[in-house]
Every structure is written in structure tokens, then in C-alpha cells.
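One chain of protein is taken out of this complex; the other chains stay put.
In this document, chain identifiers A and B correspond to the written order of the chains, with residue numbering beginning at 1 in each.
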Amino acid sequence: MLLLIISIFIIGFAILFLRPTKDSKYFKFLSILPFGLFLYFLQFIPEIQSAKKNLIFENQWIPSLGISLDFKIDGLSLLFSLLITGVGALIYFYASSYMSRDPYINRFYCYLTIFMGAMLGLVLSDNLISLFMFWELTSISSFFLIGFNTNNEDSRKSALWALSVTGLGGFFLLASFVMMNSITGTFSIQELFSQSEVLQSNYQYYVIIAFLFLGAFTKSAQFPFHFWLPGAMKAPTPVSAYLHSATMVKAGIYLLARFTPILSDGEVWNMVLMCVGGTTMVVGAFLSVFKVDMKSVLAYSTISALGILVFLIGIGTEIALLAASTFILVHALYKASFFMITGIVDHETHTRDLTVLSGLKKKLPIVAICAVIAALSSAGVPLTFGFISKEIIYGSTFDFDFWTYNSVLILTALVLITNVFLTSAGLLVGIRPFFGKLPEKFENIHKPDYKLWLPIVILSVFTLLFGAFPFIADQGIISAVTTSIYRSQITQELHLWHGWNTILLLSGATIVLGFILYFIIKPSHKTVEKFDSLNRIGPQNIISVIAENIKLFAFKYTRFFHNGYLRSYILFIIVFIIGIVGYKFFNDVTLKINTNDLSPFRIYEFVIFVLIISAIIVITFTQSRLTAIVSLGVVGLSICLIFVVYGAPDLAMTQFAIDTLTVVLFVLVLFKLPSFLKFSNTKNKIRDGIVSISFGILIALITLQALFYPSNKEVSKFYAENAYLLAKGKNVVNVILVDYRGIDTMIETVVLSIAAVGVLSILKYKSEDEETRE
Amino acid sequence: MELLLVILVGVLYSSGIYMMLRRSMVKLLIGIILLGNGVNILIFLMSGITKGKAPIIPADQTGFMGAYADPIPQALILTAIVISFALTAFALVLLKKAYTLTGTDDLDSLNIQDLDI
């Protein structure tokens, strides 16, 4: 399995080497890849049905951290794998015609393949970290897909929006995963199942689910993060069809379904999902019918459908989970179909404006039939798969055994409203462009390629097949999906006919009201503008404003601290140190001064001290360079005397020689420069003086404090005692330099050499600029 | 005497920082040298100073009999002194180069140069 996933990525990159020719004929054969994978996953269906053994493929990755590349196939992941590869195969086929004129078609297929691999990895992973990795990979690859039209500014912008919103969610998701790991000690989803009570009784439980929700809601475009999805419609239509019907946005649904058995506590988890999902489905459905761009209508109806899924997972009863599983499949079938139909219409007529399009059935008969089937499925007309799912969606809310009387009314009303609007939206896209009078300008459009309409026909056939014989889908996969979410064998089954009851009445009402709404609301640009003006207080705008302000803040912050003046950097660092260390020092340390074994005080030491202090004062306040340098020499030589007094002849000699050379150097270089200019004003001087004096006092106090404690002499003792025995030397300092720590000394000589070469190259090799000046 | 050295370390640090906060490049360099001296004395002081006993084994013996100065900080400081010379030389040459290019000792002039490029 690991090999399979990895080879998808390798093939993805290999596609880059295919040269796009004039009509790019051979790209249609790439659909063999997802189709082959589809067949491969189909073979697991019998094994899933028996449900006796777990299909786990173990691969070690970083065993010491508990991170593995384990893959696991159960009902849920198999349904998603089949959707990803199945719809993927159709999209690959479709895009080979749709994108055939694009000069970068090889890149397109590369991104698409990487995205498919990432999605497969995401749904198959059994390890939180690898799941997160694939999760991020889908965000990144979808960024490239959404922004595929790189020369369109809107396209780039919406790709960035999608990436930042889903990336933000990914960040929280990782936090949630890490917290789960710190509580349970495992990254394996398998093992988490048995730890669900441990997780739920932990006090961090609410934080974990909050972060998980943020991850899932951003990915699945739940209110208030829904705005990136309509923007992502700037992508080429095959991308929209793939990302928004079966894959990308369903990843959040997958995540919620996957973690329902682990994290669902029956209260908070479900309430939040129902509230957010309910809001999203109503808002999305309501907004969808007021759009004129076919893709916008589809975008908002997708948001609404995702809301329904979240809502159903939130309800969490057996029938609701069955409804969710079914609706995933239903929605994938009709929404992919809608998107591809939109793509064909756009391809042939070069517009997606619903106010212009009509009567296309004469020109595109096959497409029209498929569109009607998709529209009917989304409306839930009997004999389409949509009807089956609509029935059980109503079944899960209209459940007097589970809900109180009031809840049933509210929930059912919400679903009814949503479904009515969705029906209307489906009719808008599926019926309106194809019926009515054909405008003259569309008289001469040419027929679509078979590569464009064949995938839609296949999808429609499946919609009708599952609609007429629901047990095929049910026995095939849906029951296994529901089982893997519900964690026990379910008793509900999909039926075509539930008998004459209230639910059937609700379905009928939905269809009738949907048609009425369809005839009432005429798409017009005016209403679109009205809704657009509302966007100013929408979540996207709020986030934009926040983002702009963060940018502004970062800019000002950086300007303040990174202002290009060395002295302010030093000042910030020193003030910070004084603040932090000083605070700690005066709070936690009681100053002790060691007065016992101080070395005796002698007058000539005092003289040296006074000498140094006065030299330093001269350095600090002199206006003459030469005076400063000479005083620096005095400081050095006095320090040399200190070394002499305290038993460090080597240091004294070295300091003496270096001091001499330093003064020579300064004189050589500086005797030509003018004397110090007065740059600083008095105010700055006083400020710097206060800062530096307090820093000096702090250092002196710390030194005093440190002196109180005897230093560790073990190493010194070892060196001193063994100097003659091991190294045959009597000057321990020299023995340390050339013997004990010889490598250090060698590196030091290398450093010296680098300095010399640096000096040489700076002075010897002049820039062209200087040479011309001379 | 330790107390005098402690004060000396403090003064060297303060004056070093103060000089580094000036706008003049030469003063910056002088500040770095002063700070370096302060650090040297600090290291020297930390190991506990011993008067007059160099860490040298007497000629007729194979080990130390009495007290002796700690050799490790001495070895460290010796290295530091030599390296600081190399640093000073390199910094001076850079400074000289900057001076020939900008014609001033002002650190802020480097910023303007930067913008020009």
C-alpha cells in the first residue's frame, strides 16, 4: 500500500516530463491510472463486507516517536478511496479534452495526480501524524490547482485564500493531534478507539475537539469559514468538479466521521456539529438560489450539502449516520455531474451566466438529459439516488423515538427549508440552461467531444442504478461505512419504498416547493449585487481586515526594532537583559558577599586600579582619537600588570605584546581620520549612560554573587597534576594549549589565518568603483 | 582586591557598552575592545585569584606542592587575547574601507549606502 501511494506521487512528477503537443491526445490515457486504482480498491469490497479482519498495512517510519505510515482500509476509507479514484478517473478523462489547449496541461495533470495521492493517503492513514501530513499535502496541492490560471489575479488570490484558511485549520488540527497523543501516548487511530473514554474524561477534551473542529470546518467550508469555497471556483472546471464533489472539501467530513467513535461524547460534540452544520446548510442553500453564475450556484449548494453532512454526523444516530454515508455518495455523483455539465456549457458557449443561457437542449441533447437526471437527483425525485438519501435524511430528523416533539419540528423544518432551496438550486443549474428558447448567438455552437460527455453519462447511469436498486449501494459499501462510523453492526437498510408515511409527504413537499421556488426566483444580476454588498460585513471581509492590520502591525513592529541602527539593536538587547536578569536577580537572589578569604589589599594594586579607571574615563570623554587610543593602551598595559601580580606570566606577556600591536594598528589606520565628530546629543548620552552604568552594576553584582560560591577545580586539578606525568611539560598553561586542548589551538590558528586573509583581501583587491576613482 | 576587580569589571562593561552605543565607528570598536578586556578579567576573577603563584611546576619537582593559580582560565584568556587582536585588525580594516567609501566615521552613513544599492 505504501508502495502504491508513493508510486502515485512518482508518476505525478513523471507526468511533468510529458510534452504537451498541439492537441495533447495522449493525456486521456492518464485516466488509466485512477481507473486502475479504482479497480484495485473494488477488490476490497467483499473483504469489507465480511468485516471479520482489519485490513491494515503496517510500515514503520519513525518508530521512536510512534510515527508510522500505517494504512488501514475500512468501510469509511474504502468509500472515500473509491470516490477519489472513481470520480478521479472521470475527471482525468474529462480534463484531457477540456484542458487540451492549455500549454501547461502536463503541470495540470501533475498537480492533479499529487492531489489524488494526497487524498488517498489522507483517507487511508491510520496514524495521526501521517494523516496530518497528507492533510497538509492536499491543502498545498489544491493551492496549485485552484491557482492554476496563474496569470489571473483573482485566481491567485482565491488560491491564497483557500491555502490560508485550510492551512490555519491544519495548524489547529496538528495541535489537536499532539494533545491527543500527550494524553493517550499513541498516534495510532486504531489504538485511540480503545482510549476514547480516557480522552473524554480528560480536562483538555474540549480544547481537543475545538481544535479538531477548526481543522474540519475550515477544510469543509463550514460557516463562518465557507467563503474560500466560492472563491475557489476560479479554478478550471475539472478541478472544481474534483475538489468540491468528492475530495478536498469532503476531507473535513471524513475527519469528523473518523473521529466520531473516538471523540463523540453525545453532548457537546453533537451539539456543536448540529449548530454549525445546521447554520451552514441553511445559509448555503439560501444564498445559492440568488446567484447567476452556474458555478457560484454550485459552490453555495456544495457548502449547503457539506452543512447537511456535518449536521447528520452531529445527530449521530444510526439512521443519521446511514443518511450521511448515503448522502456522501449521492452528492458526489450529482455534484460532479453538475460541475462537468457547467464545464461543457462554459466550453461551448463561453458563458456561465444563467440569465443568458437557455434552450441548449437542442444543441446538447445528451448533456441535457444528464443535467435533468442530476437535477432530479438533487431534488430527490423517486427512482433517482437522491430520493433514497432524502428519505433517510428526513428519517433521521423525523424520529419521535429519539427527539422531543419540539426538536423534531425544528430540525425537520430546517432540513425542509434547506432541501427546498437546494432543489431549486439544482433545477436552476440542471433545467434552466437547457429549456426555453434558444438564443440566436448559440445557434452555431459545436458539439462537445465524447471525452466531455461520457463521464457525465456514466455518473448519471450510477445515479439511476443506485436509485432504482438501492440495495446494490447498501450491500456494497454504505452499510460498511456506517458500521465503521457507528462502531457496531447497523440494522437499518436502504429501501426504495418506505410506504405511505409522513416522510414521503415531506419528500413530496420538498419537490413541489422547490419547483415553486424555482419559478418564483428569477436569476438576475441585481439580486447578486445586493448580496455582494452584504459581503462587507461577511467573515471574509472581517478576516481580510484583521490580516491587513496584522501586516501593518508587523511592519511597524519590524520598523521599530529593525531600524538599521546598530546602536538601537545593542540598546534593545542590553535593556532586555537588564530587565530580565535584573528582575530575576533582585527577586530570587539574596546578595551574599564573600568577605572571608579575600586576598589582602595592597597599595600598588590600588594604584593600578586608579590608573585603569582614569584611562577609561579619558577614553569615554575625549574628543581626540589619538588620546583615546593611547588611553586604550594604558588600560591594556595596566591589565597586563594585574596579570603579573596574580600569577599569570603567560597572560601578561601576551597581553603586553598584543597591546603594543593594537596601538600600532590603530595608529597606522586612524592617524589620518579626522577627530571624533559630535554626533550624539546630550539627551541620548544621558540615556546611554544610564543604561550602560546599570548594566555594569548588574554585571558587577552578579560577579560578586558568583564569587561567593567556590568554583569547580576538578578539571584544573587534573591538568595540573598530570602536566608533567603525561605531557612532560611544567608550564601548565602551555601544556593545555599545545597538548590537552591542541585541537582547539589548531582551530584558533585557523581563525587567525582567516582574519589575515580577510584583511589582505579587503585591502588588496579594490572594487572597480575605487579603481576608477583613483 | 577581589572587590576592586569586581568594580573594574563593572566599569569596563559600562564603558564598553557606552562606547558601543555611540554613532562613531571607531568608538564602537574601542567599546568592543573594552568589553573584551572586561570579559577577560571576569573569567580571570571567576576562578579565584591567587597571588604570585604561576601555574608552573618548579624545576626540581614533578608536581605542585603549594597553591597555584588556576591554569584553565589563563589558557582561555590567552586564546581570547590573541583572537581579539585578529578581530580588532579585521574590524579596523573594514572601518577604514567604510570610511574611504562613505567619507565619514558615522555608522548611520552605512544605512544610506545600503539604500542606494
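Just so we're on the same page, a contact is a pair of C-beta atoms (placed from the backbone, for glycine too) under 8 Å apart; a residue touches a chain by one contact, two chains touch by 3 or more.
By our rule, contacts and distances are computed from a predicted model.
In the listed set "Binding-protein-dependent transport systems inner membrane component", "Na+/H+ antiporter subunit B", "ABC transporter permease" or "sulfate adenylyltransferase", the entry agreeing with the UniProt name of the missing subunit chain is "Na+/H+ antiporter subunit B". Among A:S220, A:T654 or A:S692, only A:T654 touches the chain that is left out of the view. Interface note for the absent chain: among A:I183, A:I208, A:V635 or A:V735, the touching residue is A:V735. Taking the complete complex into account, residues 649-650, 653-654, 657-658, 660-661, 664-665, 667-669, 671-672, 727-731, 733-735, 737-739, 742-743, 745-746, 749-750, 752-753, 755-757, 759-760, 763-764 of chain A touch the chain not shown.
Summarising the interface, chain B meets the missing chain with residues 54, 56, 59, 78, 82, 85-86, 89, 92-93, 96.
Following the convention adopted for this analysis, only the chains that are shown with their structure count from here on.
Taking each chain's centre as the average of its CA atoms, chain A and chain B sit 48 Å apart.
The residues of chain A lying in touch with chain B in their complex are 564-567, 570-571, 574, 594, 598-602, 605-606, 609, 612-613, 616, 619-620, 625, 628-629, 632, 635-636, 639, 642-643, 645-651, 654-655, 658, 661-662, 665-666, 669-670, 673-674, 676-677, 679-680, 688-689, 691-693, 695-697, 699-700, 703-704, 706-707, 710-711, 713, 715-716, 719-721, 723-725, 730-733, 736-737, 741, 744-745, 748, 751-752, 755-756, 758-759, 762-763, 770.
Note for the complex: chain B touches chain A at residues 1-24, 26-28, 30, 33-34, 37-38, 40-42, 44-59, 62-64, 68-72, 74-75, 77-79, 81-90, 92-97, 99-101, 104-108, 111, 114.
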